[in-house]
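Just one protein chain is left out here, and the rest sit where they should.
Chain lettering (A, B and C) follows the sequence in which the chains are written, and residue indices restart at 1 in each chain.
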């Protein structure tokens, strides 16, 4: 066992550091929908031009063909430098892209993957429906095959950045016999197609990245099906496992930085007794240190997961352990921030601005819901990691 | 709404105080099985002679015929004065007795109830079996009707004080058709009957009050059946609801005293930093104060429950709320004690001696298991209080 | 002894609940989001006419002279129905006025003409102080729109300051869409209607009413979650069949019940002058604050994605719970003085 990077990995890290220092965006990330899209795509384009897009993607589609370890090094240096979140590009880089790499045809890969890496397109995910949340397989959005098209009618929900997106990884029901997991098809939708209507959903933290998407006889070419018609469930599951695995690395590195910021805050602010700094309060200081310990162990788990992935192929159900632990810690950190703030926590400050702890706090409620609720993660761990009866 | 006692209730309380001051046992309670039995029965006899046995029991069976409010006053004064636990008499006074009052025949009542009050007999409960724990209705101990007897063969477990008991409230399966709740009979077993074998079970806190009881063709007269043959489930449920209701009053009052003792300990002992008293530690002091608040609210719930019972008849599923809350608090208090003790908590000190915090800690694990696990209580609250689907 | 609300009290509470359901449905909180006042002045006036602001005030100043436990039951309904507006500040403000002989002012507040906004005496690291009858420092005002006075509470007592005498008034964004917020500076502003804590336990009274409001939130969110668990279908069955949901609802029921009973116990203790009234009130604020925040937070989780939307009520309860938790001493702030008390009676 060792934690040392090899000479070439160290070289890689130095290159990352140098490049980030020279190429970090000078403008802060805007928050309006359209300017954010432009900003995120432009920054992705810059990364691509620098050779930093798709570090662990195959070289034939424009990636670097390196391992997830180099990807981890990138994430860590990226977060350490306080680089912007890549929200609008997230689904393309972390969900759709990896799924296409594993499951798509050569034509589909050749068309889509380079565009994702080059920052030309924004992708979104169309999985959940109002009546198919945790029970994803009960989705009801219809896909009728008509000639060379699938004609889609129905509704999706919780689609992040649907209002900015060009493409969508969309699950539709193409066979309505009662076998729930059968009859689902994974298809690439063009978000500019006629019949698609997107309505943003306002969330409890003041954000509006989630959308409802309505489909009224939207025609999607059959050529856009990834895998086979009716067999999209396995395709979707590979994406979800991926999401719960290394895709959390970036978020996890950000969470570690958040804990350090909170420690800083607790040093500066007066604590609940109105006399000593918050960090001198025994309860607050123990909770801060506990957060540090937990975030450290989350990182160790991620490292171990990456080492495991280097030895095998696809991410397993263990990703749910990381996802569940991440969610718990994220919520705890945010609650602690509110306790450090006391009455000042009643003031709303968006998480996008410095000191936006109350915004972070409300945002943290999404951690145990999005990407599969913590209850679903516990089911997966119980059923698939521990082998408990269903 | 008011918290005031009426003049006669106040008078009652004064009488309790005076009597307890004059009649408190001078000897400490012994811990060996036989001497404890003698001690508990003698003390019960003293209470009966003083007119304090069965405060809320009907007068025709030797009770005082007062309300559970007077019973509460007794418990509170009793605990305040630090009077001994009534363990060996508990089942008779709090399970079997109340069940007999509601469900038994006049002959049964006339025979058993006065003996319980007079401290002549020890009762135990024979409900759980190795394969029928939370799923009590799956019990398999057989009762074959043979002439005027039920012939019992099988095994019970977790029977407190079976080794000291004269009588047992015993559930046996008299009909083995597959209707689980039907076919169970509630019968009074004479623990001195041939064919009964009792083996104490040692527990994690060093106690041995639980026993396994083995039955090998034990003959019990049919006259000992309470209610009807095959219809004992409803009889048992009335006992269990009772157990979860006011029967916890005494334990709850003891828990409040335990919290105050712990606060005392935290004032006297040096805290985790090795410099200040434990109570000066912000975390410990907040947890102590939280325990105080919780115990206070547990008491308020109990008062409200008693007021509700005064207005209605039998205890409802709300008793599970008190039981669950009690268990949670009891475990928290014990954990906090261990944190106050630090390394000294590694030493075992029985909960029967002063400063027996580690004994209390291990004992506290029984709180969420005995009398129906906390999981079962949550099911009951969900199903029967909130009306959630099963 | 009787801890169950009487028929009389139940009737009174039902009337208030009916008024809230008709006049201030929860949707109104979202609708008035951009309005300067969280509650419509017309509704405020009608509530005052109904006697909501003077329930426990002396008849001499225009109140109904009912006991504190009645008022606690009313505040439980305010919490349950998520009613916005400075009820707590105004009710306590009227009492301060009455106790210090300002009967006219008390009457104006009770009639709904004069509003009193609660103030929090800490903004960032600045802690405002009351000394020699004047307030100095930065304060945070809740629902200041149209409020003539701010209610100022310290360990030593409570009083009112005229909002007109404050400077640097600045609105700040509140997390709770049903509570407006601002900061202001007091430069030696005189405090009127000052009632020392030794004369009347006004802060404890406020804590009881705040606890009652938190109880209402804990109960309402328990009910929201339970209702959702019964009707939301996933995997072919209502989600309430799953213990992850069922047991969470059961825990909500426990914490709501503990908060309710302790708050009623505290209200009666304070009203009847029990020796351990302060112990009971602080305990109530602790358990009620925790119950409200925990139950509201769990309600978001029980509702999944739906619970994370602005359109759902869950977050409104959570945010209100945080606001009320800070009034008359937060959970954390109550613990040290609670531990300093003698054991309960």
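One rule holds for everything that comes next: a residue touches a chain if its C-beta (ideal position, glycine included) is under 8 Å from a C-beta of that chain, and two chains touch if they have at least 3 such contacts.
This one's a predicted model, so the numbers in the text were calculated from it and none came from an experiment.
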item	value
Which displayed chains the unshown chain touches	A, B, C
From B:11, B:42 or B:204, residue that would touch the chain that is not displayed	B:204
Of A:21, A:34 or A:304, the one touching the omitted chain in the full complex	A:304
Per the touch definition above, residue among B:1, B:83 or B:157 touching the missing chain	B:157
Among C:122, C:247 or C:290, residue touching the chain not depicted	C:247
Chain C residues that touch the omitted chain in the full complex	242-244, 247
Touch residues of chain B, complete complex, unshown partner	128, 131, 133-135, 138, 157-158, 201-204, 210, 269-270, 272, 274, 338-339, 342-349, 358, 362, 365-366, 368-370, 373-375, 378
Touch residues of chain A, complete complex, unshown partner	1-6, 9, 69, 256, 260, 263, 279, 285-286, 288-290, 292-294, 296-301, 303-304, 307-308, 311, 318, 321, 324-325, 328, 375, 377-379, 381-383, 385-390
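Operating definition for what follows: only the chains that are shown with their structure count from here on.
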item	value
Remotest chain, chain A as reference, centres from CA atoms	B
Chain pair, B-C or A-C, that carries the greater number of C-beta contacts	B-C
Separation of chain A from chain C, taking each centre as the mean of its C-alpha atoms, in whole Å	39
Numbers and ranges of chain C residues touching at least 2 other chains	245, 332
Interface hub residues of chain B, defined as touching at least two other chains	286
